[in-house]
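Okay, structure first, notes after.
Only a single protein chain was left out; the remaining protein chains are all shown in position.
Just so it is clear, A, B and C label the chains in written order, and each chain counts residues from 1 on its own.
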Amino acid sequence: MSHNTFGKLFRFTTWGESHGAAIGCVVDGCPPMIPLNEKDIQKYLDMRKPGTSRFVTQRKEDDEVSILSGVFEGKTTGTPILLLIWNKDQKSKDYSEIRNKFRPGHADITYFLKYGIRDYRGGGRSSARETASRVAAGAVARKVIDHISKKKILIQGAVTQIGKMSINPRHFNWNEVSKNSFFCPDKKIISTWEEYLDLTRKNGTSLGAKILVNAKNVPSGLGEPIYGKLDAELASAMMSINAVKGVEIGLGNEAIEISGDENSDEIRVKNKKISFSSNNSGGILGGISSGQDINISIAVKPTSSILKTKKTINNKLKNTTISTKGRHDPCVGLRAVPIAEAMTACVLADHIMRNKAQCG
Amino acid sequence: MSHNTFGKLFRFTTWGESHGAAIGCVVDGCPPMIPLNEKDIQKYLDMRKPGTSRFVTQRKEDDEVSILSGVFEGKTTGTPILLLIWNKDQKSKDYSEIRNKFRPGHADITYFLKYGIRDYRGGGRSSARETASRVAAGAVARKVIDHISKKKILIQGAVTQIGKMSINPRHFNWNEVSKNSFFCPDKKIISTWEEYLDLTRKNGTSLGAKILVNAKNVPSGLGEPIYGKLDAELASAMMSINAVKGVEIGLGNEAIEISGDENSDEIRVKNKKISFSSNNSGGILGGISSGQDINISIAVKPTSSILKTKKTINNKLKNTTISTKGRHDPCVGLRAVPIAEAMTACVLADHIMRNKAQCG
Amino acid sequence: MSHNTFGKLFRFTTWGESHGAAIGCVVDGCPPMIPLNEKDIQKYLDMRKPGTSRFVTQRKEDDEVSILSGVFEGKTTGTPILLLIWNKDQKSKDYSEIRNKFRPGHADITYFLKYGIRDYRGGGRSSARETASRVAAGAVARKVIDHISKKKILIQGAVTQIGKMSINPRHFNWNEVSKNSFFCPDKKIISTWEEYLDLTRKNGTSLGAKILVNAKNVPSGLGEPIYGKLDAELASAMMSINAVKGVEIGLGNEAIEISGDENSDEIRVKNKKISFSSNNSGGILGGISSGQDINISIAVKPTSSILKTKKTINNKLKNTTISTKGRHDPCVGLRAVPIAEAMTACVLADHIMRNKAQCG
Partner (left out) sequence: MSHNTFGKLFRFTTWGESHGAAIGCVVDGCPPMIPLNEKDIQKYLDMRKPGTSRFVTQRKEDDEVSILSGVFEGKTTGTPILLLIWNKDQKSKDYSEIRNKFRPGHADITYFLKYGIRDYRGGGRSSARETASRVAAGAVARKVIDHISKKKILIQGAVTQIGKMSINPRHFNWNEVSKNSFFCPDKKIISTWEEYLDLTRKNGTSLGAKILVNAKNVPSGLGEPIYGKLDAELASAMMSINAVKGVEIGLGNEAIEISGDENSDEIRVKNKKISFSSNNSGGILGGISSGQDINISIAVKPTSSILKTKKTINNKLKNTTISTKGRHDPCVGLRAVPIAEAMTACVLADHIMRNKAQCG
């Protein structure tokens, strides 16, 4: 896991800048003989596509993926799969505002400090546009998981909090998630969130979000202690997503506040099947999956690009101010759901293969 | 980063089980010509050593480290450094209770499910004893950092919460941390914590903790987007520590609840030096260090080994119960401070070298 | 170094099949601020281009490279560089002969045995067409080397033997290499080689070749013992080239037949500069460059696709015969020169960066 490659046996390398010619990735290590075509990938890209509501940017991203290698007569061949998405939205924009100024909260300044050069067009490499490549790789990962696993592994994500407004856990219903543009599992909070976001946008500011990713039917035994632990690699995967500032497994921070007695997931056997009295651990013990559901929560900070004027400097190191006009999501967290799902799929595909190699 | 190796250019591989013959690690990639001897390492192992108060286990761990290779005439030679610690506390114990039973909340069951075999003595490989090797590697990492960096990088950790009891942030004082056995920066809360832990132990249960790690004088430019981001690798490092269930960078989860306006770290220049109005980002933007302090928080779950009787199964897959007698920390989080510091040092040493290679 | 990625800090991942939509590579880890455009790469691709004489295949490969990412305003940005070459020569050919039959000496059968599927069109992934991506990556590597190195490192290759016909070492002249289509440094042997190859082709068969790669001005200190030795990684790089069956460093096999006394490269100092009485070691001692020229020889087997009918089997595991018609090089070794140079450039760029990280 380094630079632009993620994963060890199932791995992908992404490339491309927000407003360059194209973006994409190479998926390497994929097992052969798995049926795969563009549609398998496109459907996940479409889920991520902006423009589905007034709360996500109106950028016209068709995000049409092409498979340029690694698939022959409809099946993977075991060779690297090149996925390519042309950037159609490259129109020569007015970059005068961000060309020479560093947007607070963005990577503009750190890319400049590290590399001495940055592609300022739409954030260049640091733009969340890169995550389209992850979603594409994640679609392949899901095919790999389905191909290898005995049981259908189900990976799903939901937004459980926007700003200060959390869902009511008792209303949690996975079936609701696909029915609204917030990936929200609690239908009763939707109208509140709509007003909240409208108000936030009117105020020229933005809100953070909390995302839950859940994976069902994950086999036990995934994860390579001590430094390839499943939770550690999921944490790395999640923290690599733009704007993510926190990752929790199972109860996460809440576990601090309860006693060891309450936190204990007791173990039982019934009909030779192992079960647990609770799942505070989030399905991972000692870095290895236990067979319970895997639950990961991530904290996404509020969108950094806001209409309100903020102090900053330019690349001549002079003080100035900036106000980000144009399309911007009042809550980028809403966009993170399919990405977090995709990263989870990639980690699981990789670990299924790794476990097969050592313990299969 | 995989299996038992951590890091890419500065990397270490740990080995050893809790009650095996010895534990240790190989540190590979260390630059040459750095003065290094056992004392440099021993002082950090002594910080980690149990038995310093009644709140940490009384195991007599001398944890005396030997350097078996890679150092010649008092200096590193650029070749691998083998650090070895004999396990002196290997007395033939009565393992009858844990030999055949899986302790809830421990990795006993997942190691068994994955490998079909486990060294049950004291948790074997999954024991926190492994972290002594990390502390040793971290001591070498600190020497590397000092050797390469212009400015002295200071890495320090503190416990900011035990169970439901948080410190008062306004009383935070780094100088207090080394003066008590809780790594506590708020001297006013110490007596409260003492009573709280005493009571917890009396009740046969345990508490979780929150740890803050802070690194000062970290140069800007560390981190390799997109999949070698500094925050992602710190998250992985922290999540790999026993009992850690959450990792936050900067404001972390709190960032969800404030507006983008409030969260914005505005940028200023004064005397050609870049500064920020706040450090909500925790010193990392887009996966690259900004030059601000790096702040990481971790959530440690309550100790899983508790006196209270809990339901579990044995390795014949029969239902039974377990109660963990003997020495046990009522709050393992207290032990995590030097380990979290060590992992931070290792990540920074690695990234300083990686940045030097590409951008130096 | 694994699967489709080569290198550690300067690394590239190739993708694409001979008759798929496109081939290319992602170059990752490239330092920023290096001027780079398509022409820098195109000139090396043109050197490799088939069709320059009657001894190399007449395939119309334009091999026009596009840079799709990682370069901004004419300079590298430190982000991944995607190089893409469309396959223009994809006309629907008659593959009936090779579709179901395994060509002896080719990877047809081993890909089938490993993956259970193979892209039979032109050899698919196992085709030497993949090497165009290496040449492209090698062009970037040369820019990196020039950017970092104090002295201009010169990497050049030559064919020193075809079949049983070796050049006369006393006639060796690097200036001749670019003047003929054999990369031959001995102009007196060219007409002999022409006749020899004509005759070979008339006989429906083919010949092997020996290639020498020489690198001048390589700094001392490159190479990471014990398992990242410079010679070991060069050997791996060379052996990964299609049809290569042997790699030698310096005297190579000849060193077996002389005494330790004769083989000894004595060391001298003059004007504080270290020199050696000879270079039998090929510029590498203990896996680390000594500052002398690096010399590597590779043995390329005769082209496996020949007109003569050979026994083989088909994918129904029935016995049959095959005769490869159509364009084919009577000596593929001639094509290996720019590829071997490119791989050498990539290994050197990688090791220059690796050495900088640890010892710079």
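Points worth noting:
Following the convention adopted for this analysis, a residue touches a chain if its C-beta (ideal position, glycine included) is under 8 Å from a C-beta of that chain, and two chains touch if they have at least 3 such contacts.
Predicted, not measured: the structure shown is a model, and the values here were computed from it.
Check C:A21, C:M47, C:I190 or C:I313 against the missing chain and you find that the one touching it is C:I313. Residue positions on chain A in contact with the hidden chain: 9, 29-32, 78-79, 225, 353-354, 356-360, in rising order. Of the residues in chain C, those that touch the hidden partner chain are 1-6, 8, 14, 102, 104-107, 109-111, 113-116, 125-126, 130, 161, 163-164, 200, 203-210, 220-229, 231-240, 242, 245-253, 255-261, 263-269, 272, 274, 277, 280-282, 284-291, 299-304, 306, 308, 310-313, 317-319, 333, 355, 359. Interface residues of chain B facing the missing partner chain: 3-5, 13-17, 20-24, 26, 28-29, 32-33, 66, 68-70, 72-73, 75, 77-82, 114-119, 124-125.
Convention: only the chains that are shown with their structure count from here on.
Every chain gets a centre from its CA atoms, and the centre nearest the mean of all protein CA atoms is that of A.
Taken over every residue number at the interface, the positions common to chain B and chain C amount to over half, indicating a same-residue contact. The angle of the rotation carrying chain A onto chain B, fitted on C-alpha atoms and rounded to the nearest 5, is 180°.
Centres computed as Cα averages put chain A at a distance of 39 Å from chain C.
The geometric centre of chain B is 46 Å away from that of chain C, both derived from CA atoms. Those residues of chain C in touch with two or more other chains are numbered 29, 32, 78-79.
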